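Just dropping this structure here.
Removed from the display is one protein chain of the complex; every other protein chain stays in position.
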Amino acid sequence: MSVCIDNCEVIENSQVAENIYFLKTVAPNIAREVYPGQFCNILVSDYGTPLLRRPFSVAFREKNIIGFLYDIVGMGTELLSKVDVGEKISIEGPLGNGFNIDGSLEVALLLGGGIGIAPLPFLREKLQKRGINTLTFWGSKTSGKLNLSLFDNIYFATDDGSEGFQGNVVESVGNLWSSISHANLKAYACGPTPMLIAAQNFFQEKNVPLEISVESRMACGFGICQGCPIKSADSDEYKLVCKDGPVFNSKEVVL
Amino acid sequence: MSVCIDNCEVIENSQVAENIYFLKTVAPNIAREVYPGQFCNILVSDYGTPLLRRPFSVAFREKNIIGFLYDIVGMGTELLSKVDVGEKISIEGPLGNGFNIDGSLEVALLLGGGIGIAPLPFLREKLQKRGINTLTFWGSKTSGKLNLSLFDNIYFATDDGSEGFQGNVVESVGNLWSSISHANLKAYACGPTPMLIAAQNFFQEKNVPLEISVESRMACGFGICQGCPIKSADSDEYKLVCKDGPVFNSKEVVL
Amino acid sequence: MSDVNLSVKIGSLELKNPVMLASGTVGYGEEISRIVDLTQVGAIITKSISLEPRKGNPPERIWETSSGMLNAIGLANIGLKRFVDEKIPFLEKINTTVICNIAASSFDEYAECVKSLKDIETIKAFEINVSCPNVKDGGLLFGNDINAVREITSLLRPITDKPLIIKLSPNTASIKDFAQAVKEEGADAVSAINTLVGTAFNIYTRKPRIKNITGGLSGPAIKPVALAKVLEISRDVDIPVIGVGGISSWEDAAEFIIAGASAVQIGTANFVNPKISEEVIEGLRSYCTAMNISDINDLVASYTL
Partner (left out) sequence: MSDVNLSVKIGSLELKNPVMLASGTVGYGEEISRIVDLTQVGAIITKSISLEPRKGNPPERIWETSSGMLNAIGLANIGLKRFVDEKIPFLEKINTTVICNIAASSFDEYAECVKSLKDIETIKAFEINVSCPNVKDGGLLFGNDINAVREITSLLRPITDKPLIIKLSPNTASIKDFAQAVKEEGADAVSAINTLVGTAFNIYTRKPRIKNITGGLSGPAIKPVALAKVLEISRDVDIPVIGVGGISSWEDAAEFIIAGASAVQIGTANFVNPKISEEVIEGLRSYCTAMNISDINDLVASYTL
């Protein structure tokens, strides 16, 4: 398993929803290796500010191209949104461990909360290629359609009910639960911690295996700084989000 | 005398010679006040790196527009060159003391070395408006025509003789000396220190008054940090380049 | 929305708000008054004054570093007499609270400066610079020696009733011991921090970027260090702390106040944005309103560790 650091040409960097940008870059070395749930560490400025790279899940892969979905939340993402098509940015990856697709899996539930939707399109594509049925649920505060085919066939849940189910994304799964096939089911979730906890509780009760992609502040992103600990469920130790995760079996870690 | 800090729209930022960029901005408050030889302090990044503003002489003024000529020499000027037309940048000015135009002046010699040409077009325009004859000399390493009408009617000097006089700019003045009127003459020079020293020697010998625009690293640019001292010729004290200069009578300071 | 009380007290000194302009970064107020309305700030602190004028160090005096700058101005100042004759009249006129910063190279000089200035009404408090790292005999030696700092404080305390603020050096292992010492000698407050000692070299000439060899590091780069020093004092010593070091936004100012500062000073940021103090004051006001804090004094040292 090797990690690349490449200067990748940006071929798209546009707003696709109110708070979401889509970044597409030519990154053959990373594209060749990456699998869903892994992330890349992007240097958003060549001038030293911000100092550290920013981690983003890979949302899209097609041949030698990888794509990211991101939210503008601070200086790093603001600077990233200003990168022009044709410019090059330094991308390090693929990093971390991605989602596991068990051999027996027949139906996969994909739950995204807010920008936590990011890793799911790539995962969904992979699942579908393997012939696994996928149901994708996306929860957000309010409606704000995505101008992107990546997001076809999605069950929406909005806090204000302005689109789809009114309520959170886990509740929207619950709402459809009777119609969701129960055999060889597995759930995958990515989003803010309260959502992940809700998903943990829900699927634990239903006895459905759940994998979660968690976040943490990171310095290195590949296991050398020990900056990204998460409590292990079965011992007093810490796991590292960047190296042991960011995808964990939801029973492995304490949120 | 008041100093403004305005967010000014960039209306041009293009390369006009191999090493020279021309930046034009809408800056009504500064344009109203500024006179030749004064400078502005430009914030080249909103993200804190580089930390300090960068000083640039005003090269051009037309109604509410001011323009700058700059060289890319480091991070700050590199970032400045990346500002797109339509973006806004924070400009502080006008700062410092500009060139003095004595009432009796009839012929003015303007000498620029390298990017030291920057303040001269604005000075020349002012002189010409007052009906004063101007002769502009510009020295640079090698030829590299300026794609800018600001630079019409210039005597070129190049180190390699690839254009105009072969030699430095002061020598090129010397070369024409016999044909230059001597009555009520004054010289203005801006450029690297060795050039200014050569000019000092030359005009001192000819008994022609000389004003020079000098450079110094600056932190504040308006007299509060004391970071930009230059030795005074007539006492053991320092003058401040930003506040007492950047234009000095060449006999006032020790280069 | 009710009005937020931003006024604070440092000893007997009342300030309309906790935002001051730091010594050496506003001169004597004249130049910056053309850009910012000085009547709005809590106080301005003069460039360090010494008994005799100092012409300062030869150039280069400054060098920019990552998110910071080095300076070795060498305490260039016009000296006490010219300060009184030329600057006080202006300062009187502009109707702002003036704190006079004093730097000296001997105990006697400190005492003499305070004696000569104590009756000037315009000067509302003294800030004693024991920590300037630039001038050998007035800088590091005093500032890093707890006994010297203690002695200076005990020497100056009887001379004036005006608030006495000791500005501490960060170039020490335990700043709280210094704060404790000056508290015991009757100082009204401490300012923390002065600049960190730093340097830079030109790799082609192999000469220091600053003629004085080392300079004082200031700016956002040092903010975490300054904040830790403020917290260290605030946790252990019962004396008002004036926080200074890298403050460039109202958020930074709020951070210092939360960490224990009763007031803050803005230094290097004035160079980048001379209007910063107004923005910080307005920002603090809105923040307090949003956080339902009616008195900024309630924010001081309000951390939960």
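The letters A, B and C name the chains in turn, as written, and every chain counts its residues from 1.
By our rule, contacts are C-beta pairs under 8 Å (C-beta built on N, C-alpha and C of every residue); 3 or more make two chains touch, one makes a residue touch a chain.
Worth saying up front: this structure is predicted, and the values here are computed from it rather than measured.
Checked against the hidden chain, the listed residues C:208, C:240 or C:274 yield one contact partner: C:208.
Although one chain is not shown, part of chain C still touches it, namely residues 65-68, 70, 140, 144, 171-174, 196-201, 203-208, 213-215, 217, 219-225, 227-228, 231, 246, 251, 254-255, 258-259, 287, 291, 302-305. On the side of chain A, touch with the chain left out of the figure occurs at residues 1-3, 5, 43, 48-53, 90, 92, 216-231, 236-238, 243.
Rule of thumb we're sticking to: only the chains that are shown with their structure count from here on.
Centre-to-centre separation of chain B and chain C, using mean CA positions: 36 Å. Shared contact sites, meaning residues of chain B that touch two or more other chains, fall at 48-49.
Residues of chain C found to touch two or more other chains are 66-67.
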